[in-house]
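With one protein chain withheld, the remaining protein chains of the complex are depicted in position.
Lettered A, B and C in written order, each chain numbered from 1.
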Amino acid sequence: MAQVLFGHGANILDADQHTDPVAQQFFQRIRVDLSELLTDKGTLERAIAEVAQRFGMTYRLYYAERVKRVALFVSKYEHCLYDLLLRHRGGELACHIPVIVSNHPDLAPVAREFGIEYVVIPKDPASQEAAEARELELLAEHNIDLVVLARYMRVLSAKFVSAWENRVINIHHSFLPAFVGQKPYHQAYERGVKLIGATAHYATAVLDQGPIIEQDVIRCSHKDSVEDLVRKGRDLEKVVLARAVRLHLDDRILVYDNKTVVFD
Amino acid sequence: MAQVLFGHGANILDADQHTDPVAQQFFQRIRVDLSELLTDKGTLERAIAEVAQRFGMTYRLYYAERVKRVALFVSKYEHCLYDLLLRHRGGELACHIPVIVSNHPDLAPVAREFGIEYVVIPKDPASQEAAEARELELLAEHNIDLVVLARYMRVLSAKFVSAWENRVINIHHSFLPAFVGQKPYHQAYERGVKLIGATAHYATAVLDQGPIIEQDVIRCSHKDSVEDLVRKGRDLEKVVLARAVRLHLDDRILVYDNKTVVFD
Amino acid sequence: MAQVLFGHGANILDADQHTDPVAQQFFQRIRVDLSELLTDKGTLERAIAEVAQRFGMTYRLYYAERVKRVALFVSKYEHCLYDLLLRHRGGELACHIPVIVSNHPDLAPVAREFGIEYVVIPKDPASQEAAEARELELLAEHNIDLVVLARYMRVLSAKFVSAWENRVINIHHSFLPAFVGQKPYHQAYERGVKLIGATAHYATAVLDQGPIIEQDVIRCSHKDSVEDLVRKGRDLEKVVLARAVRLHLDDRILVYDNKTVVFD
Partner (left out) sequence: MAQVLFGHGANILDADQHTDPVAQQFFQRIRVDLSELLTDKGTLERAIAEVAQRFGMTYRLYYAERVKRVALFVSKYEHCLYDLLLRHRGGELACHIPVIVSNHPDLAPVAREFGIEYVVIPKDPASQEAAEARELELLAEHNIDLVVLARYMRVLSAKFVSAWENRVINIHHSFLPAFVGQKPYHQAYERGVKLIGATAHYATAVLDQGPIIEQDVIRCSHKDSVEDLVRKGRDLEKVVLARAVRLHLDDRILVYDNKTVVFD
């Protein structure tokens, strides 16, 4: 592949690779500069496709000038939303954020402050299907590339996440696989752990079982009430989710076997 | 209680307390200097017992000059054993270590090097009961206060751990409650976590479910094979186990509701 | 002291103590519930003062119902400002924030969004004295208890910080005492460190030499440009500053010998 790129005048800036000897798979991320391309993009793309086919490689091609479009899904907690929007405004996240979707009206003022459309789609078991149809429509309308569940408190259907495989990032407020499901801080308090964690992962059909992108922990003790864990955890959730989103936006994550290769 | 101690000339050096508002329990650790005791130990002990009874308090009394006696249980891995023995020799762990028990002969040379008796008690499902009887005998003979499972690869029976409640410390090579049971590093590898952990806890009748004393984690990535996780994990296991043993030897751990209060 | 409190019906909720054997000083923080006070506050205060004098103790008395008043000083960076304001709004910081002072107009919109007065006091070497006079006036007008320098890029005079001893918290973007002074991220880049840090401390007459309240670090590598360090460091600065402010607001910090005792 390096030879193909070289032959077309595509200058390799970065190349990371990983071999999984167990799964017997080889992974590579190549970042190229096309400013001195000898042919045109179409020719290059055809050459890449040809090589990939010959060697049985799967590949994805991203152009950095095509800035990704992100939809944020939120419920009532503002901390992850604010964090992402402030990082975005500060230039940390290279993307457009045209729309925020919520099952509650509470965070509309935050969206307004940042000049972003805020769409309320209420969700209860009865309305789930219609609500998701509306959400999917919205994603199509806004030409969305990535959905970020920024403490969105509703579970997306298997149908939804399958259609958006590896394009929905969720933040779970525990160190997965510990404390799957509801109220992980309460579970952590009950178990008496000495560290709490947060996990960013791609959402899959099985709750909290998707490929893990990033995790981190913070120390706690018997002195911490559930409220203290919630407070400490907020700092983790923000940072871990933001790192995962940034890695995705930079096309640094490859997924296989329900795991991630993160080229950072 | 402070008044009783004061009244007998027992000088309070340290006092830590914790109130659990959920369990509605109050915990306190008081360290006193008896060098200017106005009465004698017996009188003081009776006064403490009287106050404790009057207010419905549970208490334990330890004399620092009574150095605790520790038995180490090991199998084939030497890293935790060496770590504890070197810390002990270096003065980090205030205890006597009169005996090392193992289900394998492999680590006898380490015991010899440190001049400690090494007793091999093989263990298979058939012999488990007789083996444990012998172990309990040994603990009695050596007047043991604390059993440390330093990567001991056999599960102690419910009967054993009940008799030694809160006096058997185990190191589990995962961030509990994630990856309970066998081969946690393999489980961690399969799940694709981005941090691995280690947990020191008191052994109870339910495997890996006892009160957690200490935990820590280290970062890993897709680049780490199971062997890499095992290697990185060893450093965690050593440090986390040593911290837990030290806390226990200093009488800094109170247990209730399958959780610990650690006064550090 | 415990006896005096007890005698007046002041119920001790928490008591932390620390003995510094080198400095030969004893420190204690006692939190009491006055709801069942047998006398009145004046009587209690006199009794405390009397005991303190008798035993040569220094003490400070805070009433929790007297919520502290905080002034934030900022320049052009918004991340710490936003972080503190959002935490305040979310109930993490028990204080009033009546005024934000800046040497630049840039962050006025943030202040407006949170409904807080924003006062621009430009500052250059020539105007420093007059500017500080105005600042001190402002603090007096607003009855301020604590000044937080949330990435304020001007050095306060020795006169100012002496008048506000242990009541001005600064965040320095390095792991002090490494990289004192200007541009610590550039210094860190030059030195090739593998971790960068942030330090919250009380401002004193000597730059970056005040008593350290809290510190934390994050891993970096040769891959990180100065801009990457700045970005990673922002997350540290926010968290470390917020923790320090929270500790101060809870009256958990005692200062002596240019060091802090933090009762957390």
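Operating definition for what follows: contacts are C-beta pairs under 8 Å (C-beta built on N, C-alpha and C of every residue); 3 or more make two chains touch, one makes a residue touch a chain.
These numbers were taken from a predicted model, which means no experiment stands behind them.
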| item | value |
| --- | --- |
| Sole contact to the chain not displayed, among B:His18, B:His79, B:Arg134 or B:Arg167 | B:His79 |
| Touching the absent chain when the full complex is considered, from C:Ile212, C:Leu229 or C:Ala242 | C:Ile212 |
| Which residue of C:Leu176, C:Ala203, C:Leu229 or C:Leu249 touches the chain not shown here | C:Leu176 |
| Interface residues of subunit C (partner: the chain not displayed) | 18, 20-22, 175-179, 191-195, 197, 211-217, 221-223, 225, 257-262 |
| Contacts of subunit B with the absent chain, listed as residue ranges | 78-79, 82, 86, 90, 92, 113, 223, 231, 235, 239, 264 |
| Residues in subunit A touching the chain absent from view | 2-3, 13-17, 19, 219 |
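Definition applied: only the chains that are shown with their structure count from here on.
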| item | value |
| --- | --- |
| Reference subunit A; chain at largest CA-centroid distance | B |
| Distance from the mean Cα position of subunit C to that of subunit A, given in whole angstrom | 36 |
| Inter-chain centre distance, subunit B versus subunit C - centres from mean C-alpha coordinates, in Å | 39 |
| For subunit C, residues contacting two or more additional chains | none |
